[in-house]
Structure formats: C-alpha cells, structure tokens
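For this depiction, one protein chain was excluded, whereas all remaining protein chains were kept in their positions.
Up next is subunit A:
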Amino acid sequence: MERGGSCRGFSREMEVPLEVLRQRESKWLDMLNNWDKWMAKKHKKIRLRCQKGIPPSLRGRAWQYLSGSKVKLEQNVGKFDELDLLPGDPKWLDVIERDLHRQFPFHEMFVSRGGHGQQDLFRVLKAYTLYRPEEGYCQAQAPIAAVLLMHMPAEQAFWCLVQICEKYLPGYYSEKLEAIQLDGQILFSLLHKVSPVAYKHLSKQKIDPILYMTEWFMCAFSRTLPWSSVLRVWDMFFCEGVKIIFRVGLVLLKHTLGSSDKLKSCQGQYETMERLRALSPKIMQETFLVQEVRRW
C-alpha cells in the first residue's frame, strides 16, 4: 500500500482493539480517581499515557484534570452562571455572533444555526469577554472553544478555555497578538536546527512564519489536521503544553519542505505556500505524526 514504510503506519485511522481500550479506560479511571498522587509521583507515566491517546470516553474529563480547569471550576463555583446572566458588551457580541456558524460547520453539533452547539459556543465566548474584559474576544478562540464543547458541558469548557488562554498559550489571543508573532519567530529559528533545508527554502522565498503558522498555532491545529490527529495532539498538548504545538509545526514543515526532492515541485513562493496549505495526508496521519512528535 505505501512505499517503504509499514502499512499500519499509514492506515486511515488507528483502531485500538477493544480489549486494549478497556484496559486503558481502567488505567485512566484509576489515575483520575487518584489524580494528585499520580501528578506528584508518576507524572512521566501520565505523559506516556497521553502520548498513547486518552480513551475517547474519558477524554473530556482527562483534559479538565490535565489543564487544571477542574480545580479552577471548583475554586470558582457559580462564576460561570454569573457571567452567563450578564448581557455582555455589544462590540464583542457582534463579532462572536458572526463566528458562531463558521466553526466546524459540518460537525453535527454546530451544523444548525441557533442550535445547542452554537448557543453554548456563544455562552462560553461571551463569558470569556466578561471574565477578561481587557482581552475581549479573539476569533481564534472560537474553534478552540468548539473543540472543548464537543467534549464537555459549557461551564467546564469555559474554564478549560480560560486555562488555555492564560496558562497554555498566554498572550496568543490578546489585543496586539504579540505572543503569536514571537512564537512564529521562535518556530522559525527552531526550524533552522531541525531542518536546515526547509529553513533555507523559506528564508529564500521570504515567507514569513506568520503566513503559515498563525492558524496552526492559534487554533492548536484543530483546523489543520485530520480529526483523529487533532485529538491525539490535544491529548499531548494538555499534558505537555505549547512545546507539543511547536513540535507538530516542525514535523509538518520538515516533512513538507525538508529535502531537495520535496522542494522540486515548489520552487516559487506561491507553490510553497500552496504546499503548506494543502499538507500531505501521510504526514498528518495520527500514528505517523505522534511518533514523529515523540521523537524529541
């Protein structure tokens, strides 16, 4: 089926055998029930299990534990309901409303205008503008919140969003977007080490990182990768933080522009940008991607 590599590595979706899945679920249940102990003493093990993929049935819960949003909610009981009742600043409401139907429009949760998914998305995003009025709403928060809502109720999703905006990707969504521009530069200098060929090519073509990494990073790849890969990346991201986002970016760049062979068909600026917008499914496939990310 595939040249060189194993067929399994490039199969369309990794099917975890039921037995393995049950085992993983019971391991995760044990971890979640004794979370503080695990975090204090066996963090490496948690990391490994996140890399292997969190069982779908427990993913939403696990993300809340990993991100610390569970604790945050417990410290702020009633806060979300309070924010939920406030009207909100019309300046933000207008922009948010224009975005509600433009997140995962083919996902059953968000497909209908005014449906539950879109209503919850509105509530979560509006609540954030009231929670951090100085930051308000940034358009890239919508896909992040939408992914969270696919896994947990609105209140939980809100606190998880808070953790992402404040702990995982601080400054990404705030007024001047400085953090994302800085991380673009950092990504580019890391690329110099990881793939000098790709680095040289992008430098020569004068393609600024902001042109290809803004959506990748701000949406934590939720709009870029196939769905099964998004979930695996987020499992690792919640455990290990922003470095996972950097690694995924570097893997994608390296495997897209990292050899003279690959560059033959994208000599110009436009061709290169096109290539980065339409990445090869092979390199985004979950098993391959996770394996490459774990190599670091």
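What to note about this one:
Criterion: a residue touches a chain if its C-beta (ideal position, glycine included) is under 8 Å from a C-beta of that chain, and two chains touch if they have at least 3 such contacts; residues count from 1.
The criterion applied here is as follows: contacts and distances are computed from a predicted model.
Going by its UniProt record, the hidden chain of the complex is named "Ras-related protein Rab-15" among "Ras-related protein Rab-15", "Polyribonucleotide 5'-hydroxyl-kinase Clp1", "Alkylglycerone-phosphate synthase" or "E2 NEDD8-conjugating enzyme". Per the touch definition above, the residue from A:31, A:218 or A:266 contacting the chain not shown is A:218. For the chain left out of this panel, the touching residue among A:32, A:95 or A:130 is A:95. If you put the hidden chain back, the residue from A:46, A:138, A:198 or A:283 that touches it is A:138. Not every partner is drawn; the one left out touches subunit A at residues 94-95, 98-99, 101-106, 111, 138-140, 142-143, 174-178, 180-181, 205-208, 210-211, 214-215, 218-219, 223, 269-270, 273, 277.
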